[in-house]
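Let me begin by handing over the structure; questions about it come next.
A single protein chain has been omitted from the complex, and every remaining protein chain is retained in its original position.
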Amino acid sequence: MKTRALTVSLAVLAVLLLVAGACGSDEDAVAPEPPAAAPAAEPAPAPEPPAPASEPAPAPEPVAEPPAAPEPAAAPPPAAAGVPADAGRFVYASPFPWVDLDPSSAFSAEHLVLQNVYETLTRFNPPGSAELLSPGLATSWESNEDATFWTFNLRDGVTFHDGAPFNAEAVRASLQRTIDLGLGAAFIFLPVESMEVVDDLTINFRLLWPAPMDLVLSSTFAAYIMSPDSVTQDATWFNDGNGAGTGPYTIASLSPSENVILTAYEDYWGGWSDGQFSEVEMRLVEDPVLAEQLVRSGDADFTFNLPFDVYPALETDTDLSVVRGVSMTNLFGMLNNVRLSPEVREALVLSFPYEDVVNNLYGGEATRATGPIPRTIWGSLDDSNLPQTDLARAAATLEAAGVSDLTLTYSYDVGEVEQEQIGEVWKALLATIGVELVLEPLTWDARWAIAQGDPAEAQDIYTMFWYPSYVTPTDFLYSLYRSEELPFFGLSYYKNPEFDALLDTADATSGTDTDAAAEMFRQAQQILVDDDVAVFMLDVPAVSVIRSDIEGYVPNPAYANVVWFYDLRRS
Amino acid sequence: MSRGSRRWAGYLLRRVFTSLLVILGVVTITFVVSRLVPSDPASLYAGARARPEQVEQVRADLNLDAPVLSQYVGYLGDLARGDMGISFATKRPIAEDLRRFLPATLELALSATALAVLLGVPAGVMAASRHRRLSDTGIRLLAVTGVSMPVFWSALILQLVFAAELGWLPLAGRTEATTVFAQPTGMFVIDSLVAGDWGGFVDVSRHLVMPVVVMAAFPLGLTIRLVRGTMLEVLGSDYIEAATVARIPRRTVLWRLALKNALLPALTVLGLTFAYSISSAFLVEAVFGWPGLGKYLTDAIVRVDFPVITAAALAITVIYVLVNLALDLLQARLDPRVELA
Partner (left out) sequence: MDPSDRLPPPSRFGLRGLPRRRGLPGVAGGAGGDAGHPARRLGAPGSSVWYFRRSRLGMGAAGVALVFVVAAIFAPWLTPFADAGRGVPDLSVRLQGPDGTYWLGTDDLGRDMLARLLFGARTALIVAVGVVALSVVIGVTVGAVAGYFGRWVDEVLMRITDTFLAFPPLLLAVLVAAALGASLRNTVIAIAVSWWPWYARQVRAQVLSLQRRPYVRAVQAIGVPSHSIIVRHVLPNAMAPVWVQATADLGAAVLTAAGLSFVGLGPRPPTADWGVMIAEGRQYVLSGQWWIAGFAGIAIVVAAMSFNLIGDVVRDVTDPRTRGEG
């Protein structure tokens, strides 16, 4: 985003705020923030999205000319009203809690629940699909030449769980609520200047600058459509287990830090047929050992985020399927650019045990990172310049710079097995060239608070997972490496106007010319690599476990670890 | 009013007063400890994506920029009104959460206490009566093992054997998810019985077995050692010897005369047992996915959610103080040897 664009969007937000104020919204009007892209905050480590194919499918290319999508190809059989013959209960064991179930502001692991309760206008397809997007609540869409004006045609005959009809006004009100609250992933709507309800089933988006609105509306967060009544409610109401969407399931009960019970919504527009699940329990199981035991015994049907070492053993169990997929999550160690000289950063990048970690620690399932963006996302770097471990050069670099007796801190998430193992392996390597690495396990909140303080006093190396809110390189580069006045997610504390300018241009171009944008994104990433801004450790493998008698699970890396229960059947 | 009962009333008042004093002290300690937490409560409350201005706003709203002393006074005031605040992480009222989680923990702790006492007292008596024989040594070793086993280790072994291998008992949790009880107490064993739901009762009981056994191991060891020690002492006293000389049957001596005398001080065992049960709750609950106060507390520690940490610690401690108070009063009432001076 251009600086000018930021200024404009600020102005727009200010106007929106005024409008919100004028409407007499009685919600806690949290001031919409300056447009700081802040995707995928991780109080808990990032979930890894799974997918069936074991080799990464070709990176999806966003379509510059928005396609007028056909009628849903995979539309389920015509609506047979009523709940299907009972397939029993499906139990989803989640290692991550859902803290904020407000569809406008949720921005952590809540999408696991919300994706089944609320729907979005479009949905990003799993890798290998013919089309980039599937129709959701919108059946078709089109835009003008320079992607600044979009028209979405909406699905007819859809009702919300509370009985209200779904229409263009409901879409406008839902997205307006999200924009007004300005929380979570609301920043994805920054390009939106206005929304116009044309008729009951048509809505227009007028944009401030070119943007792939169809892609934006497929976002994992913030793009949910809720009923007119829900729009007027506040977060507390949602977090009590209320809320009406159009999705196939409704929240029947909610026990904080225990479980969420979902039941089928009888009048779901897709209809129901025999063999689908009428009830789903999403159970919070934070202990991976417990989660593993639960899927083994059949007390749970699905789980993920188990330690990678257990998958080989799980594979020998015929009752279980280990599902591997494309991942859009990566792991990196942000190097403190304020504390560490370029030579020290270079030495750190040279000393990292890339091969050792990838081959040995993730059950051999991880892939080398090519750069700041996972290789599965368009615009990522290719394999030609993979960093190599070279301790001799690292030592020489340090010696040439006259650095000795170095003690560095490595801040990582407490309880994250692999981050800790990586730290221990790296520590041993660094010790051989006279650098002492001090491992600092802390909770995300605690270490993030420290990292946001004075960079000169903060950690030297900060490990982080990242996955995109919707599939775009901007999400990674903007949030993590663009100059920040005060540190937020940019915990390398990197400031480079040249990089910022290039990124802004690339982003503005991405709405119209993807190839040109991708090239610019690659140039921007090369700057980061050359400056040794971070150690790009690896792309995290996406592995999950599901009971083998469950059919219909198609992992989708754009929606990390979401299971659409509607698609499932028990054989 | 007799002189005795006046003294008793005085004692009671004094004991209640000192308990209140202790609770005030406990509140103070938890408050101080919570301020040592190395993270910024305001930014925690404001949420993961808050901007600095928002954080400052929260800091002002929560009175976190006030001097510590005034925060302390405010905290005391809130507590006095029964307001425990809201969780920084979940924004839910803590008092409500406590009402949910406390019964689950009490159910565990009370069951474990009962098990420890019901097994521990007879075992202790038996060991004492067979002093220095093989069974005595055996029971002693059992007791020492009980107090030397990390609960998370014994839990793992039990889970492997009885849930994963044999499949006799459920692995974790409190009930099958569909079991819901109307809540007179929140303790499902009782609730299911009140509701006359026999199937539910069986389900709940099956879930209780492993956590309770694991939780009871330590207090069981403790109870055995204490009862054995007291019994040995009582058995060595003159009047028991006199009874033995008078040819009163051994069984009567042991279970009637001696145990009666040994049990009085053993009331304290009850308090102790309960204390150890409840304090191992956070380990047991973590391993068994038991949605109780201990798990609530551990989760809060992980999230540095200090209003919850202080509130949960406070709740547990206050219960402990009250239990001790009750036991002390009971003992003072029953045991003539306690001076009420």
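Order as written gives the chain letters A and B; numbering starts at 1 within each chain.
We take it that a residue touches a chain if its C-beta (ideal position, glycine included) is under 8 Å from a C-beta of that chain, and two chains touch if they have at least 3 such contacts.
The model shown is predicted, which means the values in this text are computed figures rather than measured ones.
Contact with the chain that does not appear here is found for just one residue of A:Gly163, A:Gly298 or A:Pro312, A:Pro312.
Of the candidate positions B:Val144, B:Val202 or B:Ala242, contact with the unshown chain belongs to B:Val144. When the whole complex is considered, the residue among A:Arg283, A:Arg296 or A:Arg547 that touches the unshown chain is A:Arg296.
Touching residues on chain B toward the chain that is not drawn are 11, 14-15, 18, 21-23, 25-26, 28-30, 33-34, 36-38, 131-132, 137, 140, 144-145, 147-153, 156, 160, 164, 218, 221-222, 225-226, 229-230, 232-234, 236, 265-266, 268-269, 271-272, 275-276, 278-280, 282-283, 286, 297-298, 301-302, 304, 309, 313, 316-317, 320-321, 324, 328, 331-332, 335, 337-341. Taking the complete complex into account, residues 288-289, 292-293, 296, 306-307, 309-310, 312-314, 356, 359-361, 414-415, 417, 420-421, 423-425, 427-428, 431, 438-442, 446 of chain A touch the chain not shown.
In this text, only the chains that are shown with their structure count from here on.
On the side of chain B, the complex with chain A involves touching residues 38-40, 43-44, 47-49, 51-54, 89-92, 97, 100, 156, 159, 163-164, 167, 170-172, 177-178, 286-287, 289, 291, 295-296, 299, 302-304. Those residues of chain A lying in contact with chain B across their complex are 30-31, 33-34, 36, 38, 41-43, 89, 91, 99-100, 107-108, 183-184, 235-236, 239, 255-259, 261, 281, 283, 285-287, 289-290, 293-294, 296-297, 299, 414-415, 443, 445-446, 448-450, 452, 486, 488.
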